[in-house]
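The structure under discussion is supplied below as structure tokens; questions concerning it will follow.
The complex appears here without one of its protein chains, the remainder shown in place.
For reference, chains read A, B, C, D and E in written order, and residue numbers begin at 1 within each chain.
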Amino acid sequence: MRILMLNPNTTVPMTEQMVATARGFANPGTEIVGMNGHRGVPFVASRAEAAIAAAVILERLAELAEPFDAAVIAAFGDPGLGAAREMVDFPVVGLAEASMHAACMLGRRFSIVTFNHSLGPWYRECVEMHGMLDRLASIRVARGGVASINSIKDDKEAELFALATAAIEEDGADVLLFGGGPLAGLAGKLRDQIDVPVVEGVAAAVLQAEMLARLKTRRPVKGTYRKPPGKSSTGLTPALAALLASGPAS
Amino acid sequence: MRILMLNPNTTVPMTEQMVATARGFANPGTEIVGMNGHRGVPFVASRAEAAIAAAVILERLAELAEPFDAAVIAAFGDPGLGAAREMVDFPVVGLAEASMHAACMLGRRFSIVTFNHSLGPWYRECVEMHGMLDRLASIRVARGGVASINSIKDDKEAELFALATAAIEEDGADVLLFGGGPLAGLAGKLRDQIDVPVVEGVAAAVLQAEMLARLKTRRPVKGTYRKPPGKSSTGLTPALAALLASGPAS
Amino acid sequence: MRILMLNPNTTVPMTEQMVATARGFANPGTEIVGMNGHRGVPFVASRAEAAIAAAVILERLAELAEPFDAAVIAAFGDPGLGAAREMVDFPVVGLAEASMHAACMLGRRFSIVTFNHSLGPWYRECVEMHGMLDRLASIRVARGGVASINSIKDDKEAELFALATAAIEEDGADVLLFGGGPLAGLAGKLRDQIDVPVVEGVAAAVLQAEMLARLKTRRPVKGTYRKPPGKSSTGLTPALAALLASGPAS
Amino acid sequence: MRILMLNPNTTVPMTEQMVATARGFANPGTEIVGMNGHRGVPFVASRAEAAIAAAVILERLAELAEPFDAAVIAAFGDPGLGAAREMVDFPVVGLAEASMHAACMLGRRFSIVTFNHSLGPWYRECVEMHGMLDRLASIRVARGGVASINSIKDDKEAELFALATAAIEEDGADVLLFGGGPLAGLAGKLRDQIDVPVVEGVAAAVLQAEMLARLKTRRPVKGTYRKPPGKSSTGLTPALAALLASGPAS
Amino acid sequence: MRILMLNPNTTVPMTEQMVATARGFANPGTEIVGMNGHRGVPFVASRAEAAIAAAVILERLAELAEPFDAAVIAAFGDPGLGAAREMVDFPVVGLAEASMHAACMLGRRFSIVTFNHSLGPWYRECVEMHGMLDRLASIRVARGGVASINSIKDDKEAELFALATAAIEEDGADVLLFGGGPLAGLAGKLRDQIDVPVVEGVAAAVLQAEMLARLKTRRPVKGTYRKPPGKSSTGLTPALAALLASGPAS
Partner (left out) sequence: MRILMLNPNTTVPMTEQMVATARGFANPGTEIVGMNGHRGVPFVASRAEAAIAAAVILERLAELAEPFDAAVIAAFGDPGLGAAREMVDFPVVGLAEASMHAACMLGRRFSIVTFNHSLGPWYRECVEMHGMLDRLASIRVARGGVASINSIKDDKEAELFALATAAIEEDGADVLLFGGGPLAGLAGKLRDQIDVPVVEGVAAAVLQAEMLARLKTRRPVKGTYRKPPGKSSTGLTPALAALLASGPAS
């Protein structure tokens, strides 16, 4: 099985870290193909950056030479998730979405711990989008800025651990999620020191993508994610224009 | 007061129709400036198209030579609304959002009547995004395809009227919204034949934008819509790259 | 345009303060007519007082010599709002309702800061009535009693400012509302010191009333706010009895 | 035990019918004292009429020569319920509220069947006020007008029975409520022909009032229903003015 | 009237305490019959123990020689409540459910104070099951272990009182519930020292059971709690097997 891990960020080491982490959890025989945004920002951390990321995701999906069995949107706020679902013939899952659905089967309420202040409200909106607000114990965010997106996981480890503990003790979290692609791998490192299950997001995402691929469901021709009718456009990449123009298979 | 009516669709007559309709409702002295997507699709009717529209909106906002007093995202699903709010220094409202908030002050529950099947679930997601699901009586959608986006309002008038009546009689709608920019002007035409208030969406949007401008609230430096820190990027339009790089005013 | 600002409280200086504040925000050419409760209490701060206020509002509306373009119920808990909507032919908005709908277009979650302990739970019930609980970050209330309703705004300014700051820092408020007619004008005074937008309630209410009037919607003859059938009564003021007896226009 | 059944309507036979029905269900030794609105309308069926009723209820409660063990607001939309709770020293329950809480212990979802079109949306608002929307299967309303409020129960019996059946078969109702004081007694008459439990509203109200009285809870001095501070007023009945002025017991 | 108080725990003194407490509140002439789990654990405090308790409840109900007028599931998480409702011909209420419905008529939001850490999340799930999450101010739990289930009420009285006070002052509780059968009687002891109404759970349960019995509703033959069709089984107690096999009365 081939899974596309599509990180709309332009930071290649982050994608490599995510792919490496995911490979440690995926089923044998699953090939994970990392792909970065070819344009955009190093790390999406706002709605504006997510809007650009969503367009980037569509451009990248339009350029695929051959289909995958499933794809992961490898950014925690799930930019472009619904858009991607409309346009491709294989299942697509978001990193946040996949983590939260896994968390719901491990506890009643989860907390999200992340490293950057602007991520808090955007992640909350993502929780709302997936109808998970009643399952959210809290979102806790580390203070201060981000010196390097590639080392943030190590730079803030102690603070993130403290926030995880506070989420359990004070907010009643039954499950912990570390939110944000740059924290890939942290769950495995801290799992034995944290008193509740910690879901490694990229692992959850790849495994949920595998699950959906194995369910062998058909491409919808009705309902919310069916492919929209073909449409002309101007000023888009040729591949994306062609994808939009293609319409549903007849 | 100058209000930007930013229609991410590329169809210029649709924007002209919306601007003309809005001018019939706006306060004296308000200047409404229409602007179209410089690239994209003629009419956004899916999440994929909305994702492209959101990026287009950011590109257009980045190119503004001078600020407006407020802006309207003139597409019913409110693409790019949160992203726009983060990036500009004046208030921004969405067409759907503005219509729904107005409707809530005219009745307990509203119905949305629209003309294209793929719009139904996307509009529902928009209602959810704004936390309005408990205020929604129903979404009703006309059957069949769209021959011409510019004449759809006339082509389907009888069916849209019948759907409005059914929403009142069967779904308990207290207020009616005609959803979708191409229906601008229909509310005024049918208002006397429909037994409950009908909100003209573009009118609501411009008037809500005026209201927010008149409230003279400050640009947030905390909270969900504060401007994110400046960030480098690659492959974006120069203006958008500059806007993302600018960060909050110090 | 003529807007009625109907304050069910009997304190005339409070109404004058609200009208003066509102005039600073309203559109040119809008005339704001203040009116007080002719009986009742100096400041409504409980459900019992609000029940009396609702009856007072109906009595005052019944006595109007000529219609307005729209009316504002100028008390933060919106007493008698639905009742007024049923009985008059022009749009009516509540002070709390108008503020909250404006706040929803400026942030995801708002906090209400107010000055009197008994207002807290009543305002929360008002937030619930308008279906806004998911948009509420917190309600924060100053300690201690109220020496003078006319000077409360100045007497407690420092404490109210501190509560606003706490709402932003600890509760995640994106927008601030100062709840209660006696705080009219405070938003303008503190806006530059508070890190998120502050909605001036009476301004929002008058501007929303203007908006609804400009939408030129028809009087509903179906749905929740249509005028009830004419009904006989005993013991009411002659004007209110006549209004109840009148029934819908045929 | 003495229970006040306070019907804010002015129709004395309706109160007599409700009291008689309730007596058939109350515990031995419970005395039920009926009381009507001394002013107002024959039958409250809108928010405006309910606002008047709420004031009437306060006036009547203020005139009580001696306390009761508990009181019932004997109108289905529960006008003045919170206001009454603030002002008197004994428990108060609403007719709708009591019925719905009883229904929740007999099934998962209930339907309300009533006789007058304008009652539907107002009752729905009452269901929302009590946080019961997720327990509501439907509200079904008989067509046509009301010839006589005293004979409505008999005049529309066949239609109300048909609506009850439809609520069970089509809406999934597990429990039935006949909404509105004039339908007192109908539950007993039809109970054996309806396939799910039917809650007799006035019986539920009196029994819940008895229950609350027997719980011997104290008058709150904190929280939402504590008595507000004493307040001066103008233009109210002397008894109500005195009650408002009295403030909490020290 | 005869009410069964069915405590699925095996601790006989706890049941005696509950019955004695309930008798102090019940109507004259009501006979309360206590019954314990014939197998199971001394005090149910987890979902696993509740699952066993639910089966025990069915076994005990199947063995009843004659019907009661109503029954109480006398364990705060309401184990087996829906199951019991399906199988017997008289009303059944849960201890938690009855307390919460009573609390909703005494305030807007209630807090539950209990003595054992594992009870917190299970009680929260019970609140969710009854659709009461919006009415819940907080659940507060005493620290430390349980030395003796029979003396826990006295051993932790000071801490429970402190938690009740904190729930009022910090969480905005309008009503207090002491959760858990072993706390029967505590409400009466502390009521005068706590600033809001305190609902004695076993009293609420017995009184609600009486109320339902007095409503004389019929056994449902449709809807969620109708008796399921007769079914064969293996390995159950003879009485329970017979009850399952019996099916609805024809």
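The working rule: a contact is a pair of C-beta atoms (placed from the backbone, for glycine too) under 8 Å apart; a residue touches a chain by one contact, two chains touch by 3 or more.
For clarity, every value in this text was computed on a predicted model and none was experimentally measured.
Here the chain not displayed is in touch, across the complete complex, with A, B, D, E. Contact with the chain that does not appear here is found for just one residue of B:125, B:155 or B:171, B:125.
If you put the hidden chain back, the residue from E:16, E:63, E:86 or E:159 that touches it is E:86. Although one chain is not drawn, its touching partners on chain B can still be listed: residues 120-121, 124-125, 128, 133. Take chain D: the residues that touch the chain left off the picture are 108, 134, 172, 174.
Although one chain is not displayed, its contacts with chain E can still be listed: residues 10, 38-42, 45-52, 54-55, 57-58, 80, 82-87, 118, 121-122, 125, 128-129, 131, 145, 223-224, 226, 228-229, 231-236, 240, 244.
Note that only the chains that are shown with their structure count from here on.
By residue number, over half of the contacts seen at A-B repeat in one listed pair from C-D, C-E or A-E, namely C-D.
If you average the CA atoms of chain B and of chain E, the two centres end up 51 Å from each other.
Chain centres here are Cα means. That of chain C falls 28 Å from that of chain D.
In chain C, the residues that reach two or more other chains under the touch definition are 108, 121, 125, 128, 131, 134, 172, 174, 223-224.
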